[in-house]
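Removed from the display is one protein chain of the complex; every other protein chain stays in position.
Entry: chain A
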Amino acid sequence: MAVATETPFHVLAVDDSLPDRKLIERLLKTSSFQVTTVDSGSKALEFLGIHGEDSSPPVSVHEDQLEVAVNLIITDYCMPGMTGYDLLKKIKESTSLRDIPVVIMSSENIPSRINRCLEEGADEFFLKPVRLSDMSKLKPHILKSRCKEHYQQEQHQQSDSSSNECSNTTNSSSSSENSNSRKRKAEDNEEVLPQTNRSRHS
């Protein structure tokens, strides 16, 4: 799988403290990330394309609507209004955003807080003050989510091609053969990729 190395990964950093925002921005830029900083959870959601965060059915945003793709979100936990945990929940509730890895930062080492965030789907928890060495932990999460995304896209293409079999002869027959063999592989490798959506393969 070819991973584009020219375009740097884009991180959205959320922190209400100005000195902290400056610091995280510099840490990320020094580590070759493209950075956008915002000072609140609601501004983060705005940037990500979710509006009206108080409404109960989460608004699903198509990825094409995001002007700039965000590869990772790093947020402070303690913020007035919407905490980092609240933001995390909103992101995980959104069908288009839930696969973006989220890292929580906090100056307080509270195990129950850390566990709660990890259980809600946070990929990593950094204790503040954040240091340069912490930045190397970010890329693996981005790459992992990209692998997952790529696999899911492949699955989607297979189910599309098999459903179009009648309309499109030669192309679909060869691709459906391939998709069948990939299907078997996917099922064999179930334990490796537990998120296989079985219902598509009928």
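Note that in this section contacts are C-beta pairs under 8 Å (C-beta built on N, C-alpha and C of every residue); 3 or more make two chains touch, one makes a residue touch a chain; residues count from 1.
By our rule, contacts and distances are computed from a predicted model.
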Name under which UniProt lists the unshown chain, selected from "Nucleolar GTP-binding protein 1", "Histidine-containing phosphotransfer protein", "Pre-mRNA-splicing factor 38" or "Prefoldin subunit 6": "Histidine-containing phosphotransfer protein"
For chain A, the residues touching the chain missing from this view: 17-20, 22-23, 26-27, 29-30, 78, 107, 128-132
